[in-house]
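A single protein chain has been removed from this complex, and every other one stays in its place.
Labels A, B and C are assigned to the chains in the order they are written; within every chain, residues are numbered from 1.
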Amino acid sequence: MSRAKATTTNGAAANGASRRRGRSASKTDNGPGVDALHALEKSELLSLYRQMYLIRRFEERSAEQYAYGKIGGFLHLYIGEEAVAVGAIKALSPADHLVTHYRDHGYALAIGADPGPVMAELFGKETGTTKGRGGSMHLTHVERHFWGGYAIVAGHLPIATGIGLALQYQEQDAVCMCIFGDGATNAGAFHEALNMAAIWKLPVIFLCENNLYAMGTAHQYISAVPSMATKALAYDMKAETVDGQDVLAMYEAARRAVEWCKAGNGPYFLEAMTYRFRGHSMADPETYRDKDEVEQYRSRDPITAYQEQLIEAGVADKAVFEQIDREVEEQLEAAIFFADASPFPDPSTIYDYVYAEPIWETIARNGASEDSEGPRG
Amino acid sequence: MSRAKATTTNGAAANGASRRRGRSASKTDNGPGVDALHALEKSELLSLYRQMYLIRRFEERSAEQYAYGKIGGFLHLYIGEEAVAVGAIKALSPADHLVTHYRDHGYALAIGADPGPVMAELFGKETGTTKGRGGSMHLTHVERHFWGGYAIVAGHLPIATGIGLALQYQEQDAVCMCIFGDGATNAGAFHEALNMAAIWKLPVIFLCENNLYAMGTAHQYISAVPSMATKALAYDMKAETVDGQDVLAMYEAARRAVEWCKAGNGPYFLEAMTYRFRGHSMADPETYRDKDEVEQYRSRDPITAYQEQLIEAGVADKAVFEQIDREVEEQLEAAIFFADASPFPDPSTIYDYVYAEPIWETIARNGASEDSEGPRG
Amino acid sequence: MASTLAELEEMQREAAKGASRASGGMREVTYRDALREAITEEMDKNPNVLLLGEDIGAYGGSYVVTRGFQEKYGRKRVIDTPIAELGIVGVAVGAAMAGLKPIVELMTINFSLLAIDQIVNHAAKIHYMFGGQFTAPLVIRTASGWGQLGATHSQTFEGWYAHVPGLRVVMPSTPRDAKGFLKAAVQGNDPVMFIEHSLIYRNRGLIPDGEYILPLEGAEVRKEGSDVTIVSWSRGAILAMGAADELEREGISSEVIDMRVLRPLDIDTVAKSVAKTNRLVIVEESWRTMGLGAEIAAAVQEVAFDDLDAPIGRVGSIEVPMPYARNLERIIIPGKDEVIQAVKATL
Partner (left out) sequence: MASTLAELEEMQREAAKGASRASGGMREVTYRDALREAITEEMDKNPNVLLLGEDIGAYGGSYVVTRGFQEKYGRKRVIDTPIAELGIVGVAVGAAMAGLKPIVELMTINFSLLAIDQIVNHAAKIHYMFGGQFTAPLVIRTASGWGQLGATHSQTFEGWYAHVPGLRVVMPSTPRDAKGFLKAAVQGNDPVMFIEHSLIYRNRGLIPDGEYILPLEGAEVRKEGSDVTIVSWSRGAILAMGAADELEREGISSEVIDMRVLRPLDIDTVAKSVAKTNRLVIVEESWRTMGLGAEIAAAVQEVAFDDLDAPIGRVGSIEVPMPYARNLERIIIPGKDEVIQAVKATL
């Protein structure tokens, strides 16, 4: 019988002592996030804030653009969960890889995608991150090996595992981070992927965003265990649960995970406790949870909490944040302008990308779809 | 983080003290199986032997009939694993339910199917347990709620869970026992089923026959953990590992499982450590395991071990076993005669059973398959 | 002969009046409400009917078909399941075998691919493989549809299910059929794939007042005509009616057939129509290659070869994974114009 490997967060692992500066810590103990607060440069700390704020406002503006009818289909906002993506991505290096579920705007922005192409993608424009083909649920950022958001719950876990296999096979010093929700841990694909990652000791970080709900169903009705990290026990996989509303604690945990994987120890299961402040998607009537509950979580807003933390720690004052906020607003204004001004895909390109190899003559000849009588033949 | 629930076997739970007789126990401690040895009637103890021997010889005769060309397709023999089925089924009452994988001959016989119809099914005859439609992998025994063997690895675990749901829904005092191999625990269906059984606290016994191999692949290459019972941890499910080569220990463990479920505690995971003495199926070249390893396990033959145990305990002497053996041989001779003498299904019945409702007129009319021009239209 | 949708409804009203005379008439409901009525009537009548699916409880179902049912029937009978399509369907198969009558909701037909092994290798096989000793009479409700949902959420696989002996496959286009078929599916003894369409839940139509069921068989002529036969099902049948309407104005008379039940497939009704019109166009939202239209065309040319005066036309989606961009999506899904063009090509 295997021993439990899951631990709760502790700040011990993350350190960057060489770069530690003489900033006064507001917290007296060395709890989660404190080491990072000391270890990171001021610019890095502020950059984390900026990213979270950018994501928050990007999402708010997206909701607005959706209301204007410029965005269609589903739209899964990341509001309330920003600290998870921002903290986690901070731990990745440019060599590392990322795969996410459909709730992916935060990750695209955190890993460095321009808000312009991201918004353009939401608008379905040719200048979007996938040329308007993928839409909101399938954002990418090729340069940083962000292989996309995926819309089949848990379907991307095996894919991330396969990327991990490739990294190991090619002996690369890199990890693949895979993002998914608490709901995904009940799907067979989750278990098949974790098992293989564990057997083969692949460098994959399974980062579960436990926001307590899968769409409109609370986890207690659909998961036999309340902690998703428990499920890593079945694979003897190193696991940890972290406060996903604390960006620095999140970063530290993700760093531990990256180090663990890069040291050749195999995969790492990270469960970030978080909460989405908005509905599952724009269509969600939110009939399944109390207003009170939502309010309670909203009062632990990861962005304002972090702002207060930085102010308390003397990293920055109100004016600095106001400046950042203004810059972000401008950036988003420009992003929306860019998206608006961009063209829709040219209908003549509709067959582009079906196959990576050229469409062969046979199919062109036989007229099943591409014949001269028009697109539908 | 959930606590480990898995325990190793101990004989404490099984008792039938009221029926205990003054038989002298050969074992000094109260280890696995000893309570049962005392608690069961002599006739019951001998019946366990008879069933194991019947299964063994049935399988040997099947192999022979296969060689004669009377059996086709796959043929998954149960030789070496007899104690698991016989011990487990002994713990079930007539109200209980059973679902198994394709390695199902042992279960069909243990739960009371006549060897005649079972052999007839292997021959593909109309008198078989499924009228020659299912074959070796899909045996049934309707009276005892044996809902069949299933050939898609792990596909029947959700089905057993559904039967468990029906039992709970209809408030029946019964369990559903579900048999599968170690290899099946790596499939998504296994996990989806266990999770649901655990959430809903269904009366399902998940009995894993851990024979160390999935076809030709040893478990260490395909399972992240060596003990399949570990996987129950992910569902906070009661779990136990038992020596599947000891029929009385097996019975005791299965009894504990039945009692647990019937008390409304939810599902129970039972891992029986066993070994198959023959290849996976008749096609298996057995290139993947040492002859030595096989020999070593063969030396712990569950049938001879049990025979010795009964002789030592004074339950029966050689003559009794010789008598049983003779009876079994006769039974099997009759079974083969029955199977041989039975007719193949009548080709005119080929469309029977496709639908439970009568085939509607439309399909009969439109001639897609059943038109007058012959079966293939 | 009806030439507008309004007239068709009038026709239906008339036709249905006969059937429901006992219960005194018809009323107009949405497709969604027709489904809700079918479910509640069956649940009220048969305590063994239960619902299983993702977010069917407090959330009310992704297309709001089951809203309020958990409050009404309790968690025992309206079960929110994990996201585990394979497992859910498997559980329903087992429950159905053991005497319950599960109605499973799979949010969309796209996700049914995860459960297809349970549907094809288990549900559809149980009765035959075990020599008629057991049945697995579950009902799987799921929805086809699209609307900027992207490549993985905009497909429809009804043709695949129509391939499988042992399954019954239904894809109703009207509230009346939706209710009548769903009740028949629940009362029946075979596994049924019941495929709805996300874009027609709010469509209104007449249904008989009292209780009724419609046996799971038979295409229906929605509109009579003489120049060409247009065959479709689900939302496609509505599209076909619209196209027929417009063609009528141009003096082209089309007979519109709603297939409704996709296994068993009622080729007979189509062939009869073709005997009259001598021309056939099939309309579907699926990719054309290996869409159900292929089977209908192949089967009709076989039984009505001499009746055909022109190649059977097929209208389907452009064969690409669905892009998100709305301008591309609009081109991909066939519209009235494509139907009209295909009809004219046969004349």
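Just so it is clear, contacts are C-beta pairs under 8 Å (C-beta built on N, C-alpha and C of every residue); 3 or more make two chains touch, one makes a residue touch a chain.
Quick caveat, the model's predicted, so the values are computed rather than measured.
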| item | value |
| --- | --- |
| Which displayed chains the hidden chain touches across the whole complex | A, B, C |
| Contacting the left-out chain in the complete assembly, out of B:G87, B:G188 or B:P302 | B:G188 |
| Per the touch definition above, residue among A:P32, A:G73 or A:G188 touching the missing chain | A:G188 |
| Residue of B:I152, B:L248, B:L332 or B:A356 touching the missing chain in the full complex | B:I152 |
| Selected from C:L35, C:V65, C:L113 or C:L214 as touching the chain missing from the view | C:L113 |
| Chain A, residues in touch with the chain not shown (by the definition above) | 97, 99, 128-134, 138, 140, 142, 147-148, 150, 152, 155-167, 169-170, 188-189, 192-193, 195-196, 199-200, 352-357, 359-363, 365-368 |
| Touch list for chain C against the chain that is not drawn | 86, 110, 113-114, 116-117, 120-122, 124-125, 128-129, 150-152, 155, 159-160, 162-166, 263, 265, 286-287, 289-295, 297-299, 301-303, 305, 308, 310-314, 319-321, 323 |
| Positions on chain B contacted by the hidden chain, ascending | 72-74, 121, 124-126, 132-138, 150-154, 183-184, 186-188, 214-217, 221-223, 284-285, 287-288, 344-345, 347, 350-351, 354, 368-369, 373-377 |
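Simple rule for what comes next: only the chains that are shown with their structure count from here on.
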| item | value |
| --- | --- |
| Distance-maximising chain from chain C - centres being C-alpha averages | B |
| Geometric centre distance via CA averages, chain C-chain B, whole Å | 41 |
| Whole-Å gap separating chain A and chain B, where each centre is the average of the chain's CA atoms | 46 |
| Distance from chain C to chain A - Cα centre to Cα centre, in angstrom | 38 |
| Shared interface positions of chain C, touching two or more other chains | 81-82, 84, 86-87 |
| For chain B, residues that touch 2 or more chains besides their own | 188-189, 192, 195, 199 |
